[in-house]
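One chain of protein is taken out of this complex; the other chains stay put.
The first chain written gets the first letter, and so on, giving A and B; residue counts start at 1 in each chain.
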Amino acid sequence: MTLRHQAVVFAMMVAAFVAGPFVVYPVFLMKALCFALFACAFNLLIGYAGLLSFGHAAYLGSAGYVTAHAAKVWGWPPELAILLGTATAALLGLAIGALAIRRQGIYFAMITLALAQMLFFFCLQAPFTHGEDGIQAVPRGTLLGLLDLRHTLVMYYVVLAIFLGGFLLIYRTIHSPFGQVLKAVRENEPRALSLGYQADRYKLIAFVLSAALSGLAGGTKAIVFQLASLTDVHWTMSGEVVLMTLLGGLGTVFGPVVGAVIVIGLETYLAQLGAWVTVVQGIIFVLCVLAFRRGVVGELARVIRKPL
Amino acid sequence: MRKYRLLVIAALIGLIAAPAAQAQISDGIIKIGVLTDMSSLYADLSGQGSVIAARMAVEDFGAAKKGMKVEIVSADHQNKADVGSGIARQWLDADKVDVIVDTPNSGVALAVTQIVKEKGKAFLVSGAASSDLTGKACSPNTIHWTYDTWALANGTGSAIVKTGGDSWFFITADYAFGHALERDTEAVVLKNGGKVLGKVRHPLNTADFSSFLLQAQSSKAKIIGLANAGGDTTNSIKQAAEFGIVKGGQNLAGLLVFITDVHALGLQTAQGLIFTEAFYWDLNDKTRAFAKRFAELDRGIHPTMIHAGVYSATLHYLKAVEALKGDDGTKVIAKMKETPTDDPLFGKGSIRADGRKLHPMYLFEVKKPSESKGPWDYYKTRATTPAEQAFRPIDQGDCPLVKK
Partner (left out) sequence: MIFGIPPQALFGQLLIGLINGSFYAMLSLGLSVIFGLLNIINFTHGAQYMMGAFVAYFLLQYAGIGYWWALLLAPVAVGVVGVVLERFLLKRLYSLDHLYGLLLTFGLGLIIQGIFRNSFGSSGLPYAIPAELTGGRNLGFMVLPNYRAWVIVFSLAVCLATWFVIERTKLGSYLRAATENPALVQAFGINVPRMITLTYGFGVALAALAGVLAAPIYQVNPLMGADLIIVVFAVVVIGGMGSIMGSIVTGFGLGLVEGLTKVFYPEASNTVIFVIMALVLLVKPAGLFGRAQ
């Protein structure tokens, strides 16, 4: 398999992120990395399992709240708080996935959206989330008792490490027998079933994995920004991750990363224009769906005629 | 495998080198950041008007003549704590902003006050209301200027209870400000022998209050306290009229009302409302002159107390920077606390150790349509509370900066 070019691109990506904070505002890059992980996790589900989840914010946000609460109120060290957040997201993914997988296609998407909205209202009411104010002043803490996360650069490289860990896990999953069966289920479910594979179980496992990694992104983000808020469980966040993945390239390895960096970049640098950011996002959506379905990385892959 | 090893080594080098000091931000410019709500329910009572007020303060201070370079930037926090704190962080880290001003929405203000403290800059709150900003969340880098929930509760709340409104039902905006206002007003009601018959919380920026108003109606409380502000308050008042609440014998208490709300409601609907504010444009010649200038710059809108607070705070800040010849946030705030204040809008005043600015508060009543001589002529003054009595006593706030 022509994996060498992918390794080269991977090395380039790592080098860019390692050098990044000396060139660009590090907090912006950390935000991009968290969302890149989120988008990669989402891509696992839609690009490789063919399932459009329209409520993925539920995992990002719930993990964020749990991590923030654990770190602030229970005083847990960041690594345990993030792990707890990830586990929460995984469990939520199991519950929602089990319910949603009973239906297919558009119905599946609608159900994930509605269940995520239910979680939003729960977060709005639950006392521990502090509703509109969110959980503020979450301590950065000390990682493993060694690394003081209050220093921006230290925090940055920890986030980078987490991102790379998640990225490689997804990569490994895609290029494994499990990943192959998943692709088979996406391409032709009845045929996969006839071959004896329990399609629903594979889909559920992919769903839980995607939810867990989204949770990892959410928990990390809560520690970086020291804040967990309703924005992360709102359906507009679910829409954003779809946008990032679509723009970057559905089903490509590096697409979601590129998409996340572009979308976060747009948001940050167009922020003075207020609601125009939403309009630009909508326009990108429309253009991508009509004329640019392969996304940035997808088109690039077509040009060099190798999978990316 | 080799690539991964290189990665790990690179990461470790980065981590060891990291705590190396970031470059010090040097200044030749005083940069003021007006963080406000430009597009949502608080846009009229602060929003663009606050930016205008800040500009007027810089002009009146005469920065250009004194050779000081002052720049103003502004941003819309959209009433979201994460957007607001993201902007604050970017401003203070990367954009060399020295002081953040205004910030309506107590949730955002509480988030920003933490960040400003971390980075040792300055924060002058005019828009937000929560009395926690000079209480549990007080900071050596923050001054709470115009008003707070305690002052409102003790002004409006006690006036209403003393005139017979002794049973209350609260309709509360479900975030930091609403909770604080409800808490402070409930304390006043109970202290004066009244009862609270029920409370209901509504999301920020609610359009339809029918179900909450029905609950208030069935509680049969004499007073329905509206612990919300801006668009939420005007919607509650309009819809209460639809449902015949006042005709049915209950009274509405607007705990936080601005002149822009009265303007939006119209005197026919708003007449008779009683509430507490820190400023009214028609109080004296100096305030009238300011209002005339302001209205010309802001499409005819007259300044609310928030706008006045931004003006007053910015002016005092610039004076302190001039005296110190430097703009280190913590030092400037300390200097501002040492110096008594004096400006055309609030007159003479002072700032306490917990960051609370002191000035008189006024109890206003909305005029009947027949009593008003024209647009914006809306208030008559019912009472004036002197500065020492208008705000929470300094030892009752649990502020760690105050030595007991």
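What we mean here is this: a contact is a pair of C-beta atoms (placed from the backbone, for glycine too) under 8 Å apart; a residue touches a chain by one contact, two chains touch by 3 or more.
Here the structure is a predicted model, which is why all the values come from computation and not from measurement.
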Checklist outcome for this item: Where A:L83, A:L124, A:A184 or A:A271 are the choices, the one touching the absent chain is A:L124
Item to check | Residue among A:V138, A:I170 or A:L246 that touches the chain left out of view | outcome: A:L246
Item to check | On chain A, residues whose C-beta touches the chain left out of the figure | outcome: 52, 54, 99, 102-103, 105-107, 109-111, 113-115, 117-118, 121-122, 124-125, 235, 239, 242, 246, 274-286, 288-290, 293
Item to check | On chain B, residues whose C-beta touches the chain left out of the figure | outcome: 38-41, 43, 78, 200, 205, 207-208, 210-211, 214-215, 217-218, 230-231, 235, 242-244, 248, 264
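Methods note: only the chains that are shown with their structure count from here on.
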Next on the checklist: Please tell me the distance, in whole Å, between the geometric centres of chain A and chain B computed from their C-alpha atoms.
Outcome noted: 37
Checklist entry - Which of the residues in chain B come into contact with chain A in the complex? => result 3, 7, 10-11, 14-15, 17-19, 22, 38-39, 75-76, 79-83, 85-87, 89-90, 93-94, 106-107, 110-111, 114, 174-176, 203-204
Checklist outcome for this item: Seen from chain A, its contact residues with chain B in the complex are 7, 10-11, 14, 18, 25, 27, 124, 131-134, 136-137, 147-148, 151-154, 156-157, 160-161, 164, 225-227, 229-232, 268, 271-272, 274-275
